[in-house]
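Yeah, one chain of the complex is gone here, protein chain that is, but the others are all in their spots.
As written, the chain order gives the labels A, B and C, with residue 1 at the start of each chain.
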Amino acid sequence: MINRGSRTVIIGVMGGSDVAQPIYELAFQLGAMIAEQGWALLNGGRDAGVMRASAEGAKSRNGLTIGVLPGGSRRGANPFIDIPIFTEMGAARNVINVLSSDVVVALPGGAGTISEIALALKSGKKVCLLKFDVHALFQSCCFPDQLYYAESLQDCMAWLQQHTDV
Amino acid sequence: MINRGSRTVIIGVMGGSDVAQPIYELAFQLGAMIAEQGWALLNGGRDAGVMRASAEGAKSRNGLTIGVLPGGSRRGANPFIDIPIFTEMGAARNVINVLSSDVVVALPGGAGTISEIALALKSGKKVCLLKFDVHALFQSCCFPDQLYYAESLQDCMAWLQQHTDV
Amino acid sequence: MINRGSRTVIIGVMGGSDVAQPIYELAFQLGAMIAEQGWALLNGGRDAGVMRASAEGAKSRNGLTIGVLPGGSRRGANPFIDIPIFTEMGAARNVINVLSSDVVVALPGGAGTISEIALALKSGKKVCLLKFDVHALFQSCCFPDQLYYAESLQDCMAWLQQHTDV
Partner (left out) sequence: MINRGSRTVIIGVMGGSDVAQPIYELAFQLGAMIAEQGWALLNGGRDAGVMRASAEGAKSRNGLTIGVLPGGSRRGANPFIDIPIFTEMGAARNVINVLSSDVVVALPGGAGTISEIALALKSGKKVCLLKFDVHALFQSCCFPDQLYYAESLQDCMAWLQQHTDV
């Protein structure tokens, strides 16, 4: 009998490549809690900021980690990525990040993170902003139903529980 | 003697595919004024909203129009595009829109337009927001020097004049 | 102590979406043997031909399967893909297929498969052609060291063993 692959839930975690220590630790804890749920974690795969911290957290709980990289070679990937997807497509890989995630969590970041929130909303994905207060922008023009602002990790995890019955 | 192509200035015009009539007319006028300067106009090429209006305006003054399309065939392009670039890459073409523009003007739009502003800022481009008041968001987190908010078409054109000595 | 993700070897399997039954069965067996080695299998993820067969084979041995899809939603993926990567980029995803594979095996296919062989060789990857006799073309113009032609599955597997110490 053939064992069909069970449907893996994939949580996308976006956020800055240069973040303060409390955000780095929050990303680590988020990654760990995602892995504890049995979910796979997907991020941008680079060896910096939220990408490194969330993958490191997921691996601390033996989670599966996927990194969609802007470059074409393993040098750019952080060591906590199990499945590196190399695109050599620069910022165009941001689209792949959000399309390949069942739901997206966005921590504080810069323009790259904002582009990923926008692209996720445009493609119909649900997005949880974790301590990244840009919801006023997006809520004013679009998408009130797709966007959630979480003040705490616990709040974010509860929201994820509700939105992963995919 | 070989006639080397003179360096064409390319102005990217971003904005919503579903906009109110005053914004449609503003986009038409912007396209016309860009063409009058001898600049080429680049947009997303689809047959809707700011993409159609700005190209129509540019062609009303015999300007050159370039459309970078999300799809792969001519059916999706508006009839005012001289040079359609077909990508079949969906939203990933937003990256090409901003990288291929010397400077970017963003009119009111939705998540796609916000993604283009973010991607433009991330790639180091200068962006003029024309009656699209999302500058508070972007200025709070990043890029005060790259972003300008224009209340009027005249203000926008004056800013473009200053930023096209490329 | 943090458990760093061990380095997973990823074998890319390319081939036609419409193939004769013997090739379908060969692709199934190849997928099964890749999984038995503990390697992950990566392909184009669609529910047809070599993509479906090789993933089905890998899952019959509990392997890990990754599919890089041309579309943006789960409907296009075959049920044997564990990790679907959605690109909405059409044929541009062929580049990602080969960049994300440590080595590539190409079974008989059409123009899409030939494009993947060419893109793999261009990016410096090693490619094993399994019963797909297009090596004359590629060897005449380029890349004799990167390309191998295997007449049998056993030959292909022996070659893979030699080229996966990455």
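One rule holds for everything that comes next: a contact is a pair of C-beta atoms (placed from the backbone, for glycine too) under 8 Å apart; a residue touches a chain by one contact, two chains touch by 3 or more.
Because the structure is predicted, anything quoted here is derived from the model rather than measured.
For a quick check of understanding: of C:I10, C:V95, C:C128 or C:L160, which residue touches the chain that isn't displayed?
Here the residue in touch with the unshown chain is C:V95.
Out of B:L26, B:V50 or B:V95, which touches the unshown chain?
B:V95
Hey, which of B:P22, B:P79 or B:P144 is the one touching the hidden chain?
Of the listed residues, the one touching the omitted chain is B:P79.
Can you list where subunit A touches the absent chain?
On the side of subunit A, residues 72, 87-92 touch the unshown chain.
Provide the residue numbers of subunit C that touch the chain removed from this figure.
Against the missing chain, subunit C presents residues 89-92, 94-96, 108, 110-112, 114-115, 118-119, 121-123, 134, 136-138, 141-143.
By the contact criterion defined above, which parts of subunit B meet the unshown chain? Give residue numbers in ascending order.
These residues of subunit B touch the chain that is not shown: 2-5, 8, 10, 40, 55-56, 59-60, 62, 65-66, 68, 72, 79-89, 92, 95-96, 99-100, 123.
The working rule: only the chains that are shown with their structure count from here on.
Please state whether the interface between subunit A and subunit C is built from the same residues or different ones, using more than half shared residue numbers as the mark of same.
Mostly the same residues form this interface, as more than half of the numbers used are common to both chains.
In terms of CA centres, which chain lies closest to the overall middle?
It is chain A that sits nearest the middle.
In whole angstrom, what separates the CA-based centres of subunit A and subunit C?
So the centre of subunit A lies 27 Å away from the centre of subunit C.
For subunit B, jot down the residues that touch at least 2 other chains.
In subunit B, 89-92 touch at least two other chains.
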